[in-house]
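Supplied in structure tokens, the structure appears directly below.
Excluded from the complex is one protein chain; the other protein chains are retained at their positions.
So, subunit A:
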């Protein structure tokens, strides 16, 4: 079984049209395209030089090892796993390439079919104080009737989706503009978040107050020096609870009703 990183890298290099030179269960060798070489290999001078002199630039070939136990003994390459900067870099690049998407559902039917527009957003919600936790939301909004669908990715994963509009299909123009659709979903998310009691924030608040009391008692007899205010600001930074909402990616999806 190939591991999740291996599968991710395969998808990445396929989507970015890099040619596979060799694949094993635990490694991938690819010939990069000029665009991906520029993105990943960090050699701007080379590319600058090649472009200035008209020299034919040669993108690099790289080998990534995703599982040391499943490769031939003499294979050399860059080991890659969660936590390596290389994976972070490719992941960031993949996110850049997939922040926006537009897809159409394909169904094997012989007659004309209308496709309804949906807005998809995948969201990372972070509860953050002195500790942190992320929650994933995938929300869909029907841009005709305003219906909201939760766990929308799960729905989409089961469908056959393509990037070009299929024959015999036509799209219905949205009644809700995508941008105001995002606003609606944000309002929905806000109301969901406000329903929770957020014990974590209560706890952080309490610890913050305790530490503030300690700090005050430390400087009880003095005119408060600069260090007091530095420490006080640091406590706020450490403990003040907040919720960050970030849209990871999303787009417009046209689905059969």
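The rule is short, and it goes like this: contacts are C-beta pairs under 8 Å (C-beta built on N, C-alpha and C of every residue); 3 or more make two chains touch, one makes a residue touch a chain; residues count from 1.
Operating definition for what follows: contacts and distances are computed from a predicted model.
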Listed names "LigA protein", "ATP-dependent helicase", "NitT/TauT family transport system ATP-binding protein" or "Electron transporter SenC", with the criterion being the UniProt name of the chain not displayed: "ATP-dependent helicase"
Residue of A:41, A:57, A:144 or A:215 in touch with the missing chain, whole complex considered: A:215
Touching the absent chain when the full complex is considered, from A:25, A:78, A:151 or A:244: A:244
Chain not shown, touching residues in subunit A: 4, 7-8, 11-12, 14-16, 79, 81-85, 91, 94-95, 97-103, 121-122, 124, 126-128, 130-136, 138, 153, 157, 161-163, 178-179, 182-183, 186, 190, 193-194, 197-198, 200-202, 205, 207, 211, 213-221, 226-227, 230-231, 233-234, 237-238, 241-252
